[in-house]
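Read the structure below first, then the notes.
What you see is part of a larger complex, with each chain still in position.
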Amino acid sequence: MQGQSQQQAYDRGITIFSPDGRLYQVEYAREAVKRGSASIGVRTSDGVVLLADKRISSPLLEGSSVEKLHKADDHIGIASAGHVADARQLIDYARRQAQINQLRYGEPISVETLTKAVTDNIQQYTQVGGARPFGVALIIGGVDDTGTPRLFETDPSGTPYEWKALAVGADRNDIEDHLKEHYDEEMDLDAGVDLALSALASVSEEGLRPDGLGLALVDAETDQYRELGEAEIREHLEAHDLLADEE
Amino acid sequence: MQGQSQQQAYDRGITIFSPDGRLYQVEYAREAVKRGSASIGVRTSDGVVLLADKRISSPLLEGSSVEKLHKADDHIGIASAGHVADARQLIDYARRQAQINQLRYGEPISVETLTKAVTDNIQQYTQVGGARPFGVALIIGGVDDTGTPRLFETDPSGTPYEWKALAVGADRNDIEDHLKEHYDEEMDLDAGVDLALSALASVSEEGLRPDGLGLALVDAETDQYRELGEAEIREHLEAHDLLADEE
Amino acid sequence: MQGQSQQQAYDRGITIFSPDGRLYQVEYAREAVKRGSASIGVRTSDGVVLLADKRISSPLLEGSSVEKLHKADDHIGIASAGHVADARQLIDYARRQAQINQLRYGEPISVETLTKAVTDNIQQYTQVGGARPFGVALIIGGVDDTGTPRLFETDPSGTPYEWKALAVGADRNDIEDHLKEHYDEEMDLDAGVDLALSALASVSEEGLRPDGLGLALVDAETDQYRELGEAEIREHLEAHDLLADEE
């Protein structure tokens, strides 16, 4: 109970340090990320894969409106986990940064530059008063103009990380265990899709449904972000026996 | 009691995260929505239906002044539930966005674009200090220039959702159970009106009264928002034996 | 007691939601309205009646200085209940809106447009920090240029309501019971005056005194706001035996 009331003391007003040097509001924002359904990113030798669990709660809800995958630029996609409305703000910010880069330098923004613009924006909300941190984590994946696939994470503290493969949101640790075990840097995009799906399936008791998933690729050859349709997703699921029983 | 005092700790000052990653002010704003009488939206193959329960408390009150249905643009209507005065602010904001879109791009705003402009505005009030969230949920329905009916929800967190059919406000869950059971994507506008009315009737013990309801359509053929008069509503109610005993 | 301390938690700082979705500062502002003496509005077939109980506390006080009736425009009057100084701010705001409308569009403002301008202003004080809500309710009555009498209420949340007849302030419920029982939509202005007076008398133990009342009409024929003198009020009171024993 002592611990609890101590925590409460750091929740009021602006984001400040606790005696042990932690920023509770940032840590609570991380909890908001964990409350969101998972998103997964996998970097392969010829592109990146973004997979999002949409966790559709009602058959009347249009799955396509559950915004977890976003095109940030022709060659960059973003998957999110956590507070949806916060994610929209960061996506908008990322898109504007991509446009500004194109206008200023006449070339597409690199994945790393975009990621750091976003994390710098996130950091401001953890240090300056009058606002709360963003309750969202992003996976930013794409292909640079040298054809190199890159895969980054932004967390609520505003720290950027580069990954070979990662998960954000619910069951992060379990999904990442699966990724660690099966990841192979030489895998191609197709294998990357299968790894992402099997990793998500490993934490889903009833298997996966195509309409409850979002799946996007940035192929190093085309340098284009592309979202897969339900049929394509179903093929992948069937091929690996990951399809849930429907009706 | 521990739980209660813990909650109180997150109510003061600006909207901040609780240790488990929730935004209490946003959740309390959702309670404000539940305190409001229900509104229902149904998307049909040839348009959208918006139905509002006006819960008229006195015979001296002019039912028409209970603002729950609003025309946002020629082709888009909005039904609300929750804090009425807050709804007015968002409706005004939506109307200005529709006008700006028309002026800038020379074409009507799409239902999705309008919805996301509104949710972005709502999100700001949940992150930046100095104001409280909006205590209102909106159903935004209309027909896009391709003739496609669209039906969205905005919630107090600023998250947009697209629905085939939904309810906001009091008895949301019971009404949605009725909608789920009887919804058919191929139904026409007339069937949509009947579904909306029967869904609302399923939670009203004494049946429905025409002067206590608001009912609006956006027909995909005409692309026009139209509110039905009391006589039309009465016909629908009589046809399905949903009319309350009057006087 | 638990309830009390819970309430207190929502009184500090800005106006925020309670766990059950209420805005306590707005509800307390409604209590401020109830502390004020009653005002009554009656809409008749040929105009609107505004009646205000001035509750004169001392024979040395000039009753005319107790501001409860206000001319907002030639064709619109306002009666208030609650915090007098707050009412003055809203009246001033309403008058400026009426002037602006006249200047911009070359025509008198409609009663509904004026009401909604006022309620939008009230709403701002319930959502944005740094100020408290207005502790006042207004009855805004007038005649539109089509000759239609209209009668609106603004409450401290910023919600507009249209009424056939209503009361705000002390004893609202008892007065409205009287109005409900005796209201007839076909009544003329004279009958409306009598209804308003008898409704107020129904909650006054010693009858009414002309110098303690304010009574104003907007006649649909003349389209003019007019306050009645003491002699006219006395005639009405005598005709219905509502006059208090004086001296």
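As written, the chains take the letters A, B and C, and residue 1 is the first residue of each chain.
Here is the rule we use: a contact is a pair of C-beta atoms (placed from the backbone, for glycine too) under 8 Å apart; a residue touches a chain by one contact, two chains touch by 3 or more.
What you see is a predicted model; the values in this text were computed from it and never measured.
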* Structure fact -> Identical copies making up the whole complex, of which 3 are given, total 7
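Everything below uses one rule, namely that only the chains that are shown with their structure count from here on.
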* Asked: What kind of graph do the touching chains make: line, ring, star, complete, other?
  -> line
* Asked: Cα superposition of subunit A onto subunit B: how big is the rotation, rounded to the nearest 5°?
  -> 50
* Structure fact -> Taking each chain's mean CA coordinate, subunit A and subunit B are separated, in whole Å, by 31
* Centre-to-centre distance between subunit C and subunit A (centres being mean Cα positions), rounded to whole Å -> 55
* Asked: Among the residues of subunit A, which ones contact at least 2 other chains?
  -> none
* Would you tell me which residues of subunit C are touching subunit B in their complex? => 6, 9-10, 12-23, 116, 119-120, 122-123, 126-130, 152, 157-166, 176, 179-180, 183
* Asked: For the complex, which residues does subunit A have touching subunit B?
  -> 1, 4, 7-8, 11-13, 24-25, 28-35, 58-62, 64-67, 83-86, 88-89, 92, 125, 129-135
